[in-house]
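The complex appears here minus one protein chain, its other protein chains still in place.
Per-chain residue numbering starts at 1, and chain names A and B are given in the order in which the chains are listed.
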Amino acid sequence: MDRGQVFAELRQHMAITLEVDETSITEDQLLVDDLDADSIDLLQLILALKDQFSISVRDGEVKLLLAELARFLPDQVGDGDQLSDAQLAEVTRRLKVGTIVDFVLERLPSGPA
Amino acid sequence: MSSDVWVTGLGAVTSAGWTVDSAWDAVVHGRSCIGAVERFPIFDAATRVCGPVPGTGTAVGHDDVLAARFGIAALTEALGDAGLVPGDVDVLIAGNHGERRIPAGDESTVLVTPQQLVRRLADAAGADRSMAIYGACASGGLAIGTAMQLIRAGSADVVVAGGSDSMLRDYDFFQFCNLYAMSTRDCPAAEACCPFDARRDGFVLSEGAGFVVLESEGHARRRGAEPRAVLAGFGSSQNAYHIVASPPDAIGPSRAIAGSLRDAGVAPEAVGYINAHGTSTRDNDWCESLAVARVFGDAASSVPISSNKSVLGHAMAAAGAVEAVLSVRALETGVVPPTINLDEPDARCPLDYVPGTAREADLRYVMSNSFGFGGHNSTLLFRRP
Partner (left out) sequence: MTAVKLSLLSWFHPGDLAGPPLGEARRLAQDRKIVRMLDDVSAAGFVAAVTTLAGVAEQGSDDVALFTVSAWDSSGALPDVADSDDRQGALARTLAASGNPTEWLRTLCNAALCQSAISAKVHGPSAHFVGGAEVVPDMLAMIGQTCVDGLAPVAVLVAFDAGPDGGPGRSAGIALAAAAADADGPVLAVARPQGERSAVDEIVLLIDQATALDADRPILLHLP
């Protein structure tokens, strides 16, 4: 599965969950500020990723998921897995659609195409 | 109505045992009641710990309604403690979530709805009137506050109020897993629940029941009953923020706290101990600390505040009622129970949480907080008679 395919699948889920026009979603958009996602939306998205891409995400990992997503941000937030509440909030605010695509690509069972 | 509302009876079933004394003994000595989940298979769930009521273990029948067993036992203890019998009660008010379990065949998942459970409890109490109140984790506190209002209004003289819950069944346990709300820390079970600690990462699911008998002062005096405590104030508010998240400004919880003080006509400095909601979630514990600081001001740093949940776990709709019972015990004994597992302080939680060891104190007023999903906030203020 290549980047384009992952993005297309992700857009479908986001369009339904966030009630936005699928074609208007771009990789550069911020999940929170541009697409108005909240913590429950992110939770729904993670569950959709688990099912759609057969990604293993143990429920305990979700708390680390944001820290892990931070690795894909252009400017590093915090170091390692231990992020403070303020840093986790910062990560959430800076998450882009493209960040999620990067995360999925790395986690695909067969590896990125 | 100028007479007081008295607490004349206490009853509780918790992860410590089937009596008030067992719960009080556990919290005062800081003896954790948390262990591994053994009641049903949990597969790869990252949450591996819980606080079951002793004697239930793995021997829970498929159609057993645990909340009914817990609730009937606790209200029976409370009535006996008050010197009353079933039929003496005007109203029973109880919070609960109903009870569910994963079905084996075509039967319903739902064992009882909240209304059906409360009717069973009302039958056991011999009460013609009942109210199934719901405010998520604030339900127990709201039940007791509502009972006080009925007595003040002259609608009732004797009200049994509290909560009874068992969400420690497979169905609801997995729902909480999917909310990522429970602790998944890799540590000994007894250490998992660590309210106000920097390592806290979610609540530990427990179960049980708590009931108080509230009585109008006039009715109690006429029958020669003595108060265990006076319910002096009740504050209640709504966050209007989010179904599960705590408000970043803590205004909702602080309204309830301030409201209880205003209702009782006392200043914050009069409060000798705050029995916290203290769930060990990242959200609640800093929000509650901020709310206390907002209302108590300079006095916030010197009022002890501790969480019974660090020992017993979170009994959901029963929690506020169990903690009300334990607040009265604190008033009676002059002992403030500790918060256990508080080893790494969190800069966002700067108050005196009574870490590790119980403490003696001259208590005139004890406050009990309960905050719930859906934005419900309840604060009860008890006074020593």
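Just so we're on the same page, a residue touches a chain if its C-beta (ideal position, glycine included) is under 8 Å from a C-beta of that chain, and two chains touch if they have at least 3 such contacts.
Treat the numbers as computed from the prediction; the structure is a model and nothing was measured.
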| item | value |
| --- | --- |
| Residue in contact with the excluded chain [from B:44, B:186, B:298 or B:360] | B:44 |
| Candidate in contact with the missing chain, chosen from B:179, B:198 or B:299 | B:179 |
| Full-complex contact with the absent chain, from B:129, B:221 or B:348 | B:129 |
| Chain not shown, touching residues in subunit B | 40-45, 91, 98, 100, 102-105, 108-110, 113-115, 118, 129-136, 142, 146, 149-150, 152-155, 170-171, 174-175, 177-179, 234-244, 251-252, 255, 259, 262-263, 373-376 |
| Sites on subunit A contacted by the missing partner chain, in the whole complex | 18-19, 36, 38, 40, 43-44, 47, 50-51 |
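The rule is short, and it goes like this: only the chains that are shown with their structure count from here on.
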| item | value |
| --- | --- |
| Centre distance in Å when subunit A and subunit B are each reduced to the mean of their C-alpha atoms | 37 |
| In the complex with subunit A, residue positions of subunit B that touch it | 44-47, 177-180, 184, 201, 242-245, 282, 286, 348 |
| Subunit B partner contacts - residues on subunit A that touch it in the complex | 38-40, 43, 47, 58-63, 85 |
